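The complex is shown incomplete by one protein chain, all other protein chains being positioned as in the whole.
We call the chains A and B, going by the order they appear; numbering starts again at 1 in every chain.
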Amino acid sequence: MKKILFAIVVCLLIGAPFALKPYGIYLLSLWAVMAIAAIGLNLTLGYAGQISLAQGSFVGIGAYAAALLTTQGWPLWSAFVLAALLSLAIGWLLGYPALRVQHHYLAFVTLSFATLVFLVLRNEEWLTKGVYGISGIPRPTLAGWSAKSPLAFYFFCLAILALVAAATWWLVRSPWGRAFTALRENAVRADSLGVDTRRYTLMAFAIGSALGGVAGVLYAPLVQFIEPTAFNLNLSLNLLLMVMVGGAGHFLGPFLGAAVSVLLPEWLRFSEGLYLILYGAAVMLLMAFCPSGLLGLAERAGRVFK
Amino acid sequence: MAGVATGGIYALVAVGFVLVWQTSQAINFAQGEFVMLPAFLVLAAMKLGLALPAALAAGFALSLLVLGLLFKRVVVDPILRHGVLPLVISTLGLSLFLKESVKEFYAAEAQAFPAVWADTNLTVGEAVVSAQSLVIIAVAVAAVGLLQWFLAGTRTGRQMQASAQNPTLARVLGIPVERMILYTFLVNAALVALASFLVSPIYLAKFTNGETLGLAAFVAAIVGGFNQVRGAIVGGLLLGLADNFVAAYWSAQYRAAIPLFLLIAVILWRPQGLLGRAEERTV
Partner (left out) sequence: MKEVLQVRGLAKAFGGIRAVDGVSFEVREGEILGLIGPNGSGKSTLFNCILGQLAPSAGEVRIDGRAITGMRPCELNRLGVGRTFQLLQVFPQLSVRENLILAGQEHQASMWARLVGRRDAGLGEAADRMIGFFRLSALAQEKAGALSYGQQKLLDVAMAFMAGPRLVLLDEPAGGVNPTMLAGLRERLREINAAQRATFVVIEHNMEFVMSLCTRVLVLDQGRIIAEGPPEAVRADPRVVEAYLGH
């Protein structure tokens, strides 16, 4: 049953864009990009149990890395490398507070970090051009095939998403995934079993943040013009919302959460202001009845019907 | 002086935030929007024809109802048993709900908010001080002073403190803990309403006001130590002072970074805050 559903969705993802207008294709691409960032956060938060309110800033770091490099003529893959390494390193450092404090304190440290990054992006005009932003970000060409058209770029994003999903699937099912779960469920016990909780915590932050950076590298050529406000605290909070609404710790959670956050507002466009009000209310309701998100809800429903 | 005034407002918001956290373990990410809303309630009351004093009273009462009672019963109580994170997400949803509701049902543009003080400056010795700053400081000091007296000097206040420190023991002693928790929510609602009336004349009432104020509240609370109300006051004042000091003598652009540096520094070197007590890790 699940496999059929999965196959249908994959077919839709590949086939539907051909029937959509450029804006629709743009939305799907945006969904793919946000899903990558959400997958990263889901690793840190959902699997390893570490709260991070800074994922949006890593998207920003990746986006600016891509924008700065490609507008200077460098190929996109160099941006991927730089963004990934930078986000990995900074994410690792961000993990250190997590070793000292938990939960709400960690939330605030990561929150501050996110805002700090935003301030740097906004104020360091010599590097980022500040509020004027960077425009004319080119889309890549891979071995002669141009990813410039909306459709082509969408498939590029989809391909990266597939790669990220596969790698994450492998990670989550490996001993590392088991260690992350142990870290989340009972860090003290994990410690006593030889799990180096310190290292795994830092790893969870590093990898999750790196994926945020990767998403950013795709975001820049997607929107082709970036400025700092796109990467402020709101993005981090949105990503957090995506992960929780989709279902933290569920593999498909980020996909669903990103869809709800990116696609739903558009489908309900006619009621724009009202939509956000309803969304806010819906989030509150969901958390009251099923804190394990939509997938948790589906799981529950599945058990009821068995 | 302006720094102390700002600090006073931050302190009000931070104290309420810490009180709610202490008694119910609820981190209210919508606290900023809680400060934004009361002003709009007053404006709406005035649109309906009420004079300023009546509108202020109406706004205050409504705030108590919505941000105190309803918030506790409808939002916090159902979710609290699920843990910290779902409640955090829920308050995020709430902040969005409040923000967009005001934007949609009232106005997107900034609104002027009437001040209850005169727009004058006084000269005290060598310094020039605005009446505005004085009023804010006076009100904030009075409010916090009143609160401190209430918590330490009255029976209900002491019961509230007991409920916050050890709810199980408090129940055993016959203290109506649920009601005490409700009182803290009401106190928070009163404090944010007060802060709203003080800050809106200066910064105008806008649906986006919550964003900066909320963050400042969290920082003040943490810098002072999550466990202590006194700490929140100190935190708020420090923040207000640092904020204005930096703006005057340093890059105005990084003004907002100061609270954040303070925050990170405090959390890393003294997680229990400046006045808080360290929480022992239990096995």
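Quick note on the criterion: a residue touches a chain if its C-beta (ideal position, glycine included) is under 8 Å from a C-beta of that chain, and two chains touch if they have at least 3 such contacts.
Nothing here was measured: the structure is a model prediction, and the numbers come from that model.
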item	value
Residue, one of A:Thr71, A:Gln102, A:Asn186 or A:Gln224, that touches the chain absent here	A:Asn186
Where the unshown chain meets chain A, residue by residue	171, 173-176, 178-179, 181-182, 185-186, 188-197, 199
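Operating definition for what follows: only the chains that are shown with their structure count from here on.
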item	value
Distance from the mean Cα position of chain B to that of chain A, given in whole angstrom	32
In the complex with chain A, residue positions of chain B that touch it	27, 75, 78-79, 82-90, 92-98, 100-101, 103-104, 211, 215, 218-219, 222, 226, 251, 253-254, 256-257, 259-261, 263-264, 267-268, 271, 283
Parts of chain A lying in touch with chain B, wherever the complex brings them together	51, 96-97, 100-101, 103-105, 107-109, 111-113, 115-116, 119, 122-123, 188, 233, 237, 240-241, 244-245, 248, 273-274, 276-277, 279-284, 287-288, 291
